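Below is one structure, written out as structure tokens; comments come after it.
Omission of a single protein chain aside, the complex is shown with its protein chains in their original locations.
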Amino acid sequence: MSKENLIDKSSINTDDMILNMGPQHPSTHGVLRLKIHTDGEVVSKIEPIIGYLHRCFEKHSENLPYEQIVPFTDRCDYLSSMHMSHAYSIAVEKMMDIEIPERVEYIRVIVSELQRIASHAFFIGVFGLDVGAITPFTWVFRDRERIIDLFETLTGARLLYNYVWPGGVSHDLPEKFITRTIEFLDYFEPQLIEVDELLTTNKIFIERTADIGVLDKDIAINYGVTGPALRASGVDFDLRKNEPYSIYDKLDFDVPVGRGEMGTVGDSWDRYIVRFLEIKESIKIIRQCFKSIPEGDVHAALPKKVRPRKGSTYSRFESSRGELGYYIISDGKNVPTRLKMRSPAFSNLSVLPYLSEGWMISDVITILGSLDIVLGEIDR
Amino acid sequence: MSFVDSILSSLSSLEMNYTLLLLIAVTIPGLIIFLLMTVNAIVAVYMERKISAFMQDRLGPMEVGIFGFKGGKRFWGGIGQTIADAIKLLAKEDIIPKDADKFMMILAPFIIFIASFITFVGVPLSQDFLISNFNIGILYILAMSSVGVIGIILAGWSSNNKWSLYGAMRAASQIISYEIPIAITLLLPVIISGGLDVHTIVDWQLQNRWLILHSPFTFIAFFIFFVSGIAETNRTPFDIPEAESELVAGWMTEYSGFRWSLFFLSEYTNMLIISLVASFVFLGGWGSPLTIINLLPGDYMYLDGPILGFFWLLLKAIALIFIMMWFRWTFPRLRVDQLMYLCWKVFIPFAIFNMLAVGVWEVLF
Amino acid sequence: MKEYFNNIVGGIQSFWKGLSLTFKHMKNKKDLVATLQYPNEKWPIPERNIGFNLSEYNVIRSRLHVDMDDCIGCLQCERACPVDCIKIDTIKPPKESEFDCGKTSFGTQKKLVVPRFTIDMSECMYCNLCVYPCPEECIYMVGGPNEDKHEIDYEFSQYSRDGLIYEFADATDEDILSVGGDEYIKTREERKKRIADGESLNGTEILPGKEENVSVTASSAPAPSLDKPDFTVVNEIEDRVTRATAKKAFTQKFKEKASFQEISKFVKLSLEENGKYSSNLDDIIKRISEMTAPDSTDGGSSESAPAQEEMTHKSFNDLENKMQRGIVKKLFIGEKKKGLSDLDILKLIRAELKTKEMLDDQAKELLKKLMLQSVNPKETPKVESDVFDLKKLNDIEDKMTRGLAKKVYTKSKRDGKKSTEILADIESELQSQEKLTGSVDAVITGIRESI
Partner (left out) sequence: MSKKTLTDSISSINESIAYDEETNIFSLKEVGTWLDIATEIKNLNFNYLMCITSIDMENSQLALAYNLHSTETKDSIEFNLFFDKDTEIPSVESLWRTADWHEREAYDMMGIKFINHPDMKRILLPQDWEGYPLRKNYKVADYYHGMYIPKDKTSWE
């Protein structure tokens, strides 16, 4: 008389509970709603619902001249808005076939790499919060504040800059900018070791993130996941190296790839450590740029009226969250007929339902945090 | 001489009728405990905010002062902050969700508050500053501290919100499973000093040496007790029931105003109880640490009289509370099953092994 | 078993490292604390160890400010603003009134009076795009590089949202009146009244006031009296820039009353100077020289037809494609201001639509209908001739009924009904709304006899 048939299971029908991790939740990184079917703690199905922050960016850009779209692109991924306007400018310049002065290219790379450091620093702070450690958040934000001050002297704004324009940049570097950035880089590197000690090697942190949400190589490519999330699964795919745009071919830096030190390749810990190492790479890039930045007039190639030639182009850019593409169709007027932004976080989020089946709720939070999504660019 | 006995004896000379006497003998210690709890809560909250601020390179509350005196200029401002918070909480609107179980929801905070309130009765504050002198001291404290769980489950269930239900279920499993290592480790002093009563344990420690230094096994037992104590009071790294980033605020989500402050009050009281119990069981109660290192010549033994004893005990308790806060601002949060793994696979085996080893140690030495 | 133990030992080591780190931060908190106590320590303080001060800013993002005496009303900033939060009205003083609008600090003579310059700071997104195009540098964000002009101000929060709508214009009512902007003041008061009683809040239909407002500014600048040069031939030039240079040369010579041969030679000369001359322009230059004097044929048609002023830009409303309608309207208003005849305007619109490949069949048919209307009003089918004029409906006192009657009038006129049917429609409509009072009935019967 085995134990099972003692309890007559037919009368007990437990169905799983639909938990609504609603648009307003402390750790959904913005207004994302997750419809989670759970039985007990274990998650059986997740359905992300997006669109709460949809601001019709693509419809607006069909009625605005090219130079007036730049502030709108900044507002898509508000955590790395330099990348957004840089990618947009590259796309428009591809269509305008104008020659960008060397100095502008160097300033743009410096500014994008600084923005990448700020965005990854933000990620480290918030990922710590998702896992429960509150102190790294404030340390990292204190250092990120320095970068924001640098951007403030350069563009006047702290978060949404409207600095990189199609054809050039709005202002040249203020005279003390280079010395001050180098001063910041020398100050920032030892700070990284501190965060590394507190978070990366912490036993509970490793317990909470290693082997969680393993994403293997070709599933990631199939879902269109790009950027640090893809590199953590072992794919060495970085647009700055594979398809070098602007002056990345002149700079030497290596691309950190997940090796699965603390668990299997492609788990949440790898996604964390890849971003952590990328900060070090970006610091290396900025130092090289400062060594060889040429003189020149920044407004040389800035057109009075941006009017690209007829036709369409798809330009790709490596933003902090992945491959950021702009598909622009123009028919000779100063207003684009169609502008589509391929947002990296959009595809990265689409892998969440696949990744978090079978894990517990606190793991869903960790996996969502490790994908580092921003709802501004998902909903556009 | 416990507090209640002293009141009874002093008032018995007035020959009032017996029930009135009993009433007074109960209400006065009750008021003292309540006063102690509120003062402890206010000071502990201020300390926690200041310590967490300095650990995170920020300043913490700096603006609010009492009667114009803001506290230190550079770092230690904002003394009145917690008093202002307390008043705000009392004055705040007390929202009860429409389809929540109204009566249960009102009842739950009081159960939790009473649980920590009555455990205080058995906890000594110094040699004779003891509310009532039980001869089953430790057992009473252990029993009363597990009443709180009922309140938490009731709060989570009755606020009719999926998140607080999760918080309540997690709290239930966590607190019940951490009762076991605490119970086992509390048995060690009983074995060694031979009595359940608080006085026998502390007197034994004063005669020979602090229990923590007595044998390596009791040293490990202290750490197991202390860490499970943190788990008892739901503090990081075990604050899963009210994990901010997952369950918004766990079983406390639907509460606001006065009821929420009751939860807060009892959380800080539990913290105080755990550190008081740990200090008088393992760290030699009201004995002054100077006797161990006998720095001073013998005749200064009177440093641990009834008044100074109170000071030493509180000093140890505050040190332990600081360590609890220190843990909170350093460690990330454990997942529920890792928490269970730690309790059942690490603490309980070690605790049982310790008990065995202490028995053997007692026999040999 | 071994893995179990070093798991615990590893755990304790990492705990100890983390704990010592946080304690280190607490210990030397003196130099590590980074908070800025806002009310007494203000941004940006020079001694913050990033060490920058105000003068080192390239550009600043704070409140927008306009020095009105420098503003020449060129509307560049209004066009540059992506979110349209700047609203400017300008009035051009008529030729004969020698009203001096004053000089800007850059020494340019101002030619427009700006009665209204509003910036809605609650809608501004601080992108600084309006500051760059301003020729007089009179609009700027306060503080930072332009610290000397205006002290920094980033604490301008208000209690109500419309407290953030800043009105910079300082033109007093006398100036506006002296410049002949009395209708402008009338519409402004009317608009204020309408906003006051909350009528326009739902903003569903396009505000008549807004329409008239645009046409008012158009008509308030009366067309210059000298006869207009006829650009029909010049407009055939495809490329915009060459067309512009050709037109400039054409008008210049035309003002000197030169003969058409000289005009075409001069136009050819000026095109060659700018390197714009190409072979396919030869036949255009030849046709310019053969042009007959303008006043005989086209001039006549532009003045006489009474139905002319019927064709306001609203008649393009039934163009279905929004973009198309926008372009056509903008063009129409632009040309109307210049005082071109309707026929030229329609041709110009057709040319423009052709360049933008937006000339689908619906637009062609509409343009043809309007052209027919404007060129030979007499021969158009009978509908046009005996429809009574809209203005006759004006003597209905009650505003609501008058508006209703006009709406019915325009609708039925477009369907091509006769005036008697239109009057019947108006009567039935007013009856259904119980507005057909004695006085209104008298007015309608009056119109019926007058046909």
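Every chain is named by a letter (A, B and C) in the order it is written, and numbering of its residues begins at 1.
As a convention for this text, a residue touches a chain if its C-beta (ideal position, glycine included) is under 8 Å from a C-beta of that chain, and two chains touch if they have at least 3 such contacts.
It should be emphasised that the depicted structure is a prediction, and the values quoted were computed from it without experimental measurement.
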Based on the whole complex, identify which of A:Glu175, A:Asp218 or A:Glu295 touches the chain you can't see.
-> A:Asp218
Of the listed residues C:Glu41, C:Asp69, C:Asp84 or C:Glu262, which contacts the missing chain in the full complex?
-> C:Asp84
Kindly state which of the options A:Thr138, A:Ser347 or A:Ser370 is in contact with the chain not pictured.
-> A:Ser347
Would you write out the residues of chain A that touch the absent chain, in ascending order?
-> 50-51, 54, 56, 58-59, 62, 218-219, 221-224, 235, 237, 242-243, 311-312, 314, 316, 323, 325, 327, 329, 338, 340, 342, 346-347, 350, 354, 379-380
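Definition applied: only the chains that are shown with their structure count from here on.
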Cα centroid separation, chain B vs chain C, in Å, comes to 71
Determine the centre-to-centre distance between chain A and chain B, using the mean Cα coordinates as centres, and give it in whole Å.
-> 44
Centre to centre, by mean C-alpha position, how many angstrom separate chain A and chain C?
-> 39
Among the residues of chain C, pick out those that touch two or more other chains and give their numbers.
-> 15, 18, 21-22, 25, 34
Interface hub residues of chain B, defined as touching at least two other chains | 55-58, 329-331
Residues of chain C defined as touching chain B within the complex | 8, 15, 18-19, 21-23, 25-26, 29, 32-35, 37
Would you tell me which residues of chain C are touching chain A in their complex?
-> 10-11, 14-15, 17-18, 21-22, 25, 34, 44, 48, 50-52, 56-61, 80-82, 125-129, 132, 141, 144, 356-357
The answer for chain A against chain B in the complex is residues 17, 19-20, 25-27, 41, 128-135, 138-139, 142, 198-199, 202, 204-205, 207-208, 360-363, 365
